[in-house]
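A single protein chain has been omitted from the complex, and every remaining protein chain is retained in its original position.
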């Protein structure tokens, strides 16, 4: 029984659980939360050393649903990256995990997100990427594929923004992509990110069962469609199952989404070397050209120092320093006064 | 005499002039303004069909110094791209030229800038790139090279953000780089941008004579350095000459900046094909690897439709429609009332 | 057994969101409406998509009161998660309807109420083919049960189903079966109740429409010529922009091409900046947002104010501060709208209170924006914007757009003939409103350079102290001029009455009812409905004319009162604030309760009470 199994620091899996989820049943976000808990458990990380951060959105609600023994900060929309930068220099001894959405990160939060990566702020940053604004009922996000169709028939005519591409050129030092249902791939990637010092970006495709609605949808779930009333269909969400996948490195994996549309995942092979920027960019482009999503650790830079280190901060976290360290002696003020007399 | 020379629409060069500049003498921005005027003159564009846009910064002041017959909007810091998106759909018959700085575009304005390019909003967008915040007295901007030293000795420890790279992956359809003093290269590039329908991004290296101060600076202008008083040196700005360059396609051009530091420009050769994203990215990376700035038209996509077109707007600019077109007949309201009775 | 009251009933339906109750509730409400019974509904939904509690409260009122009723007569207890609390929300002598497919848990029993069970779950197992849709149909069962208990006839319900799902016979069928099942079950059990009956009123709601304020605003904006709409999704304002998106294609096409542009911006700063750019370029531009968006738009609003660019902001208020309660209602962004942005700024605000004024003010807002070349706010709240209100049909006043002082190329020429030269920021008319030209104007003297930084009357950059002060003074003068133009308050006044009530927005309806109740209990009140800021003389006179004035607002800090105090401190000291801010639509009872509490304590008591209240 999982309940009994303990990790190196003697914690059970349930010690990594959180409050009950309020996501729609079958939402990819819940599957990701499961992988997050698994990763922390497997890596035997003390929840009390962890801080959870998020912005606003369905995805951003999820940190409340894991690691209830960790402090959490559900900030405002799009500002998680800046808030994380602040918490990080205030206390570099804590391990930050951030969960955001494609709207939160790639729309309102894009500028701050880019600058966080430029600074290589230490964080495990998960983008739960569903191509829509779930919490505000299904508008397109900046990562929605060009040409995809929204509930109501609206067509997206802007190209999709690629979180990984952005991460690579802006200076993130650990850039990976996965699929919410691929726990075997996802939780090790999260463990790697947690172990990495610097900005670790995980772009995780996470289907929104309620609002993801590509052209494929007409083909699918005929009965439900016919019997759903047109005006209020968002008011009713059928119970979907989470989509799980499990496939080999170097292979393709087609995935049928809840609405019947299809995406193809391609898992990077063992031979792939993630330490070259140009290679990484090419790999992404190549996959896109074939209409596939590349998954796995796409780019990795073990050398660049993280932000707090660049700042030459003292060992003790700033948050733990006392007045005797923080307040210079009065003599120093007298000396400055003297200078100001000239 | 230039004064007498007229273009195809019978305008003289001075018809493209603006108010006297308030830039420091020798500032690269003034040189760029000159190329802008030249480009409009050469392309015989009616200033009354042009709108000038900018954000806030020394660079953003410059639209007041050219095309005084054109309407201009000096918006707030970092918001030119969004303001331009609005003006564009409001009146797609006008030709927008925007001037911004590296702070305005790559710091506070980064998010909006990226989304403007994603939409491929029609604009000629010039980034007068000096690596510093000129107007606020010389702090580093996001495009400053890692390791560069600021007046006062502060060292930049973040990697430089590359405007062209960003433009290419975000969907800009005309991406070029040049040097403020290279009028021969710059004004044709501007003419090309003006002719292009879509987001045309010009990253123009434009030395700030007052605050650009790389390590090289110690070597330079010995006498002045010695005799400048340390506290107030920003209060005095020696009169510099604008740096002019003129070099062949496919060749390198080292440039000595006012403070004695050196940069190397590399001009793309005739053979270079700008229509491939991947090639463009590789070319940039290759140059960076050799410590050079690639100049010329780096990427060009002639096919993608500009934003206003995607919107399927009517011929007549929205701004010119009258009430009879804008206000639906009362009967339409009655019909809707009827629907709302059910 | 005495006859029950007719058409006076409040039903609260407790369910879980995402289970399909909204369409059941909609059918129920529409059926009552179709019977001709005056009715309203309040939807109290959570800020997530599926699995959290939601309440739908329907009120039928013979007298035609639309406010949320403070007592609940019937509770449909279909959400186990909240049942334990829900049983106490219903009044003594009220009714609880529950799903008795399983026996009622003991902790859900209470005295003084009637329980009616309907085995909805069991029923749908039988009558609905197995599919994910089944649970959804469960909700239709309580519709049938209520229909039987209170006398909604099935025919009316059929008509509603027809209206709503006309194109989908299968949907009509499957819903009807379940409704019928609920109906029959109650019948077989022979359940009866005596607390109220619904009775058809011939032509009762004839010619009336049902809609939400956000829809009415959207239509008003479209008929007002809105051409550039830039917005960023946020509850409860999204449905306004989405209604614009819904109606525009039908209403604003010109030989297949759009005479409008709608942009879903990347954030609110972009949305605001886009409409500033668009307004400057000469179109009627708008955005819609809520508190967090308003906070972010502050800088762009200041730019529009100082550069004098027309644009319209629809602000649908929700529970603040910060993210607060996104799906609850409040009127707490008043000061932020009025004083928006840094520096000396004051803004024009229009305040609708019903569907007609939503439509009219939305339409007129662009006239005000262009007339005064400034940002204009339309102040809404979630209750007004997202709940269903019945109303007279929307009516289009045929009047020309007021584009304000725009100079064409020809006019500039004529001016020059008269030796008058175009100066963008010069006060030609002494009303503080300058003339503007639009980009593209071919006259060589038409162009000017707009900026948010200091400028002189000719739009030239200036740091001169006189130019600067002149600009600030002219802007204030322009604001003073606006006082004469903005919609005047609506005053209901009887000679000799010494107590006045001031209300605005969604508080109007509860206050209207509260005044009737107070009158019944012996307190006559006069009323002033605020319809715009800046304040006008009428309000001053109203303050002068009364001894005690109750100012009703749905916020904690008496924000509107603060604005009144700023104008007329000596008069404002008469004001006693009625403050309600629990996020739920205002009830008549709460207004009456607070007013009576004051009167009990007298003027001094009032102050103490307010003190206490603030820090209670």
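Should a chain be cited, it is by its letter among A, B and C, assigned in written order, with residues numbered from 1 in that chain.
What we mean here is this: a residue touches a chain if its C-beta (ideal position, glycine included) is under 8 Å from a C-beta of that chain, and two chains touch if they have at least 3 such contacts.
All values derive from a computational prediction rather than experimental measurement.
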Chains in view touching the one left out: A, B, C
Per the touch definition above, residue among C:477, C:540 or C:599 touching the missing chain: C:477
Selected residue (touches chain absent from view) among A:37, A:58, A:75 or A:255: A:75
Among C:79, C:214, C:341 or C:506, residue touching the chain not depicted: C:341
Residue among A:23, A:36 or A:64 that touches the chain left out of view: A:64
Among B:38, B:61, B:92 or B:267, residue touching the chain not depicted: B:61
Selected from C:4, C:64, C:132 or C:324 as touching the chain missing from the view: C:324
Interface with the unshown chain - residue positions in chain A: 19, 47-49, 51-53, 63-64, 68-76, 79, 82-91, 93-94, 111-112, 115, 308, 311-315, 317-321, 323, 325-328, 330, 332-334, 336-337, 340-342
Residue ranges of chain C at the interface with the undisplayed chain: 46-47, 52, 269, 291-292, 294-296, 298-299, 302-303, 305-307, 319-328, 330, 332-333, 335-336, 339, 341-346, 432, 451-454, 463, 465-466, 468-469, 472-473, 476-477, 480, 555-557, 559, 562, 565-566, 569-570, 572-573, 575, 581-584, 614-616
For chain B, the residues touching the chain missing from this view: 22-25, 56, 58, 61, 76-78, 107-108, 110, 133-137, 139-140, 142, 154, 210, 223-224, 226-232, 235-239
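Everything below uses one rule, namely that only the chains that are shown with their structure count from here on.
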Distance from chain C to chain A - Cα centre to Cα centre, in angstrom: 36
Chain centre separation (chain A, chain B; CA means) in Å: 34
For chain A, residues that touch 2 or more chains besides their own: 107-108, 110, 142
Residues of chain C whose C-beta touches two or more other chains: 164, 266-267
